[in-house]
Structure formats: C-alpha cells, structure tokens
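Structure first, commentary second.
Here the complex is missing one protein chain, while the rest keep their positions.
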Amino acid sequence: MTVLAPPSFASGDPRANRAVLCWPAAAKMAGALVLITGTAVVPAGWKLWFAGVALLLGVVWALGRLPPGPVLRRLLALSPFVAGVALAAAWSPGGVLDWKITALRSGLCLATVILLAQATPFAEMLAVMRRVHVPALLVTTIALMHRYLFVLADEAERMRRARASRTFTTGRRFAWWAAATVVGQLFVRATERAERVYDAMGARGWR
Amino acid sequence: MHIPDGFLDAKTALATGALSAAGLGYALREVRRELPPRRVPLLGLAAAFLFAAQMVNFPVMGGTSGHLVGGALVAVLLGPAAAVVVVATVLIVQCFLFADGGVMALGANLFNMGLTATVGGYAVYRGVARLLPGLRGRVAALAFAGWCSTIIAAAACAGQLAWSGTVAWRVGFPAMVGVHALIGLGEGAVSALVLLAIARTRPDLLPDQPGAAAAPGRVGPFVVFGLLVTLGIALFVAPFACPWPDGLESVAARLGFNHPASSPLLPALIPDYQLPGITSPGLATALAGAAGALVVFLLAIGFSRLVVPREGPALKTEI
Partner (left out) sequence: MIPAIQLNGLTYAYPDGTAALREVRLTVAPGECVGLLGPNGSGKSTLLRHLNGILPERFPEAGGAVAIQGEAVAAGNLGVIRRQVGLMFQDADDQLFCATVREDVAFGPQQLGLGPEEVAARVQHALEEVGLVHLGHRPPHHLSSGEKRRACLAGLLACAPSILVLDEPTSGLDPRGRRELIALLRSVRATKLIATHDLELVVELCPRAVILDGGRIIADGPTAALLDDEPLMLAHGLERPHILQHRHPHEVKPETRGTKSEAPAPASERAR
C-alpha cells in the first residue's frame, strides 16, 4: 500500500550552494540505475559492494547537504510490504540471513532513489526521459500528472476540510459516503480542468 | 502492494519488465490511435486524480484507515488502454519521486497493478454489467471488479515473489490473497461509491452501459491485453497453483524448500482453506477461491441494492 512522503525536496530554491544539484541529471539517473541494479542482483556474499554503495550514498548526501529527514522517515517506515515479506520469509525455512540481506538491498535501493529525487529537479528528469526516447505521450502524461498532482491534492484537502467542518456525526457509513463524494468530485474537477488545460494548450498553438 | 527493490531476482525483474513494456507500449499505441486530442491532457489529469484520490482516507476500524487503489475504477471511467497508461504513470511517479515501489521491481508493479488489475478489473466489470441492468448493475459490477482486480494483482505478486525465491508460495500466496480478500472488499465498495458519486453529479462523464448499442467495444485491446496478462499469470502463478497434487512439492523441491509445509500465516482468516473430502490442495484452493468469489459477488449485488435507490441516482438525503 502507498505511504506518502511529503515532497519536501520540491520547495525553496533548490540550487542555493548545493553542487550536487548542478550535476547533469542524466549522469545522476544513470548512476542511480547502476547502483540499484547492482544492489538488487549481486550475490548476498558481496559485502564489499553493499558497504561501498552505502559509503557512496553517504558521501553524496553530505556533499549535497541534503536534509536527512525524508530518507530516515522513509527507511524507518520501510513500508508495510517489507515488514510483511520479511515476516513471511522468516516463517519459511529459508533462514533469517536471507531476510536480512533482502532488507539491506531494499534499504540501499530506497536510499538511492530518494537521494536521486532529492538531488534532481523533476523537470530535468523529464528532459532526460525525452532525450532517451521514452514515448512522448507517456512523458507528457507524466509531466502533466506531476504538474497537477499537488493542485488536485490541495483541492482534495480543501474539500475534506470543508466537509469536516460541517460534519457533526462520526458514523463510519457517513464517513465513507463523504470520502467517496470527495473522490468523485475530484474526478469531475480533474476532467473539467483537463478541458481547460487543453484550451490553454490550444490557445498557444498546440496542434 | 508496491514491491520494493531487492525482493525480486533478475529473471523475474526481466520477465515482468518485458511483459509490462509490451503492455504499456501497446496501450500507448491504442490511446494515440483512439483518443481524440481533446482528451490527451485528461490522461495526466486522471493520473493526478488517482494520486490525490489515494490520499483520501476511508476509516476502517480502530483508528486505521485504507484508501482507494483505483485500477478497476479508472479502467471503467476511461477504458482499459487509457487506464493502463494512467496507472503506469502513477506508478512511475510514485517509484521515482516518492520511492514507493522499487526501480528494479517497477516492471512487476506495472504488471500487477498497471496491467493485471486494470485490464482484469475491466473485463470482470464488462462481463457483470452486461448481465445486470441499470446503475445498480454497474455499481455491483464495479464493486465485484474492484475485489477481483485486487485479488488477481495480489496473486500475481505472490507468484513473482515465489518465482524469485523470496517468499515461498505456500506462505506468500495465502498471506497475500487472504489479506487482499479483505482489502479488496474495501476497494470494491469504495470504487462503487465513487462511481455512484460521479453518477449523481455528472452522469455524462460515465461511459455507456456495456452491451448497449452505443458502446461498441473493440476486440483488439482485449485480445492483446488478455494474452499478456494470461502469459504473466501462466509464468508467475500457474507453476505453483496447478491442481496436481505433486505440483507444489516439485516446486518446493526446485526452490530448495523440502521441509514440511509451514502453518498458514493467518490461520484465523482462512481456517478451512482445504475443504473436507477433497484431497488435492490445488483443487481445494480453486474451489475455495470460487466459493469466495461467489460470496463476494452476492455481497456486491446486495451492496448495490443498499446504496442505489430503485429510481436511479436520486439524491440521498444523508449526504
């Protein structure tokens, strides 16, 4: 299930004296990919690899003077999935060692992705995607989603608050109706906004 | 159900990656061909909608709450090809921006939630909505489809974990499917309620009733998506779930788990997983599954009668 981390990295002026942010996005993404692929597939015995990756991540983190909050929070709540699978793995006769290595791999990859997300503006990642020929429709969709995700999340929150401020009962049944109405309304608003965005694109010569 | 990195081995990652890339590529082609330009921004907005909708909490019990996953809902609202693109977009952004679901596991997550859940959910919805008329029928169909989509995605996920040798099938499958049989009930109910909420305010945004003359579904997408999903299920689930008694044993041997079966993780949830009088565990599982699905189907119909007044989407007084 989804656990949402607030996008703290997206605020403020990200370039203020942080060299890591100015490294080319393509290099950062390729590097992250190598680290993740390697960490996910190297044999469990390669202790040196894991140690090396951890060290490298730590150094980049320090160089970038990035806030430690997001990664720690995310690692602590390593998502119910990890806990569940670890539990199931502990149950099966595979042994406890296996589970620890899995958690280690998982944690290192997670830290890599968070570091990448912290150190790379999303617009630059999109530009790299375009350059490596990810289908244009997919990149456009990702870009639009990223653009309006916070707008719609804000709208959902405003609707929820408006509803909560006028709700005087605490029944679960009512709460479900109310939440479903918020979601339904959100879809209606998203559809209407999509129309207006299309108009705005058309007004500036799209297609 | 987002699989993190480190839980899948290389062959599973590659196989799921290939299947998902094929599915997403085909979906993009379909969308480019079928979608009028006016609707193109809707894909991105729908992805943002799904993301925001997943942040709306539905209280369950004791202070815990769940949220919508939405594969089946989006498939019903936008059609299967657009839904595959939309859910894939959400998964990609969640993976790279929120570190939710692993990069190596992205293929598997795309396959489970982006492809299997949406296309499977849509197929179930169409099948049921054809049988049951009116808004009630559609609400019941989506409630059932939401449950089914959750279950098949969970089963595929368990299969991938077993294939990777991370979690043994006989532990992972009952745990995943058992938990998601409950989660799926919520998913189905929430999806159906959202459909109803949209039907109340903007019925024009809903797709036509399946089976109606105005809704001529094309067969091509069904065949291609169906093939891909079947191939994946055959790859991840069938080796473990085949009804021959020695199937499980041979798999366990291959994976090096020759120990006697461990007790199910959630004995209270699935106490009688093996029905009396049936000796083959695979067959028993299949029968138990069918019985469970039937119960949920009846629940979905009852639910639709509860929430949709006879006259159709009239305003409910309690809202």
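Chains: A and B, in written order; residue numbering restarts at 1 for each.
Rule of thumb we're sticking to: contacts are C-beta pairs under 8 Å (C-beta built on N, C-alpha and C of every residue); 3 or more make two chains touch, one makes a residue touch a chain.
Computed from a prediction, not measured in an experiment: that's the story for all the values here.
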Which displayed chains the unshown chain touches: A
Residue among A:71, A:114, A:128 or A:144 touching the omitted chain: A:144
Selected residue (touches chain absent from view) among B:17, B:41 or B:221: B:41
Contact set of subunit A toward the excluded chain (per top definition): 10-11, 13-15, 121-123, 126, 143-144, 146-148, 150-151, 193, 196-197, 199-206
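The definition used in the following text is that only the chains that are shown with their structure count from here on.
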Contacting residues of subunit B [partner subunit A, same complex]: 1-10, 13, 24-25, 28, 31-32, 37-49, 51-59, 61, 66-68, 77, 85-86, 88-90, 92-100, 102-104, 161, 165-168, 171-172, 175, 179, 183, 189-190, 193-198, 200-202, 205, 257, 259, 262, 265, 316, 318-319
For the subunit A and subunit B complex, residues of the former touching the latter: 1-5, 7, 32-33, 36-37, 39-41, 74, 78-79, 81-82, 84-85, 87-89, 91-94, 102-106, 108-110, 113-114, 116-117, 122, 125, 135, 137-138, 140-149, 151-153, 155-157, 160, 172, 174-188, 190-191, 193-195, 197-198, 201, 207
